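To start, I am sharing the structure in question, which I have written as structure tokens.
Of the protein chains in this complex, all but one are displayed in their positions.
== chain A ==
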Amino acid sequence: MLELVDLSKKFKQNDAVKNLNMFIEKGEIIGLLGPNGAGKSTAISMLSSLIEPTKGDVRFRNKSMIKHPAPLRNVIGVVPQEIALYEDLTAEENMQFFGKIYRLRGIQLKKKIDEVLEQIGLTDRRKDIVKTFSGGMKRRLNIGVAMLHDPEIIIMDEPTVGIDPQSRNYILETVKRLNKEKQMTVLYTSHYMEEVEFLCDRIYIMDKGNLIASGTKDEIKRILSAEKTISIQADRWNDEFIEELKQNPTVNRVTVGEKEITIIIPREVNMFAAIIKMAENADVELNSVDVQTPTLEDVFLHLTGRALRD
């Protein structure tokens, strides 16, 4: 249905997105994952025809949308990362404004507003001014105004940034419900791995403007099928212990946190006893050693050497 072909964007000397290839089928929830600055927002701005790519094409139903984006614009709803609302208006007045710009009028507009307010759980607050809302409520309304014109594809750019866990869950459940009940296609960008794992059928992972992995959740996790992750926890480390781990030939990667060290080793290797011995030799008092099944976070770590929220 929607395809990005070798899409690139250069700002002066900076390659924001490099040769991005991606496809989205009807009814899918696609996750676009990457740390801040990975190029996700630039990619979706090109996809939604807000900025023109330096190179490549955006194809919708096999037609290029670069010069004539109207057919695509008619069927997409965009939820930007910022709260793009009039904060001095009420929730209902915002809905009326965004409904009217999509040519909705009269009873049709009123019905649609009622329906969307119900979906985002703001019916009781419809007459309240937006600037009195909590962060989570603003985010929900931010999503709601993008759904007024019944878009076929909804593009959400980190819609849960800076909100409480309860509102976050509400938003994730709402997205899932919309996809199920209305067969709405969703492109969801995030740097929260667990959100993407919860929501998405297929995932694209970006870093520094490049697409570094793509596929279903299982396909991506299989990248680590030959490896496993061990989490070592202690109150404090010393250089000797870390150095010994790094020098160990069976350890593929070591990531040091304040109270946790994560190592990636081949699946067949059993290092449990060796880790305990290394800790004893280095005089490090361990709290726990856990062998973990791979997560998308591990995949990202494996591919880039950095944690997602670095």
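In this text, contacts are C-beta pairs under 8 Å (C-beta built on N, C-alpha and C of every residue); 3 or more make two chains touch, one makes a residue touch a chain; residues count from 1.
Keep in mind that, in the parts below, contacts and distances are computed from a predicted model.
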Hidden chain of the complex, named as in its UniProt record, picked from "ABC-2 type transport system permease protein", "Urease accessory protein UreD", "Outer membrane lipoprotein carrier protein LolA" or "non-specific serine/threonine protein kinase": "ABC-2 type transport system permease protein"
Sole residue of A:Lys26, A:Lys100 or A:Lys180 that reaches the chain not shown, by the stated touch rule: A:Lys100
Selected from A:Leu50, A:Ile66 or A:Val289 as touching the chain missing from the view: A:Leu50
Contact footprint on chain A, counting only the chain that is left out: 45, 48-51, 73-74, 76, 78, 80-86, 88-89, 93, 97-98, 100-103, 129, 145-146, 149
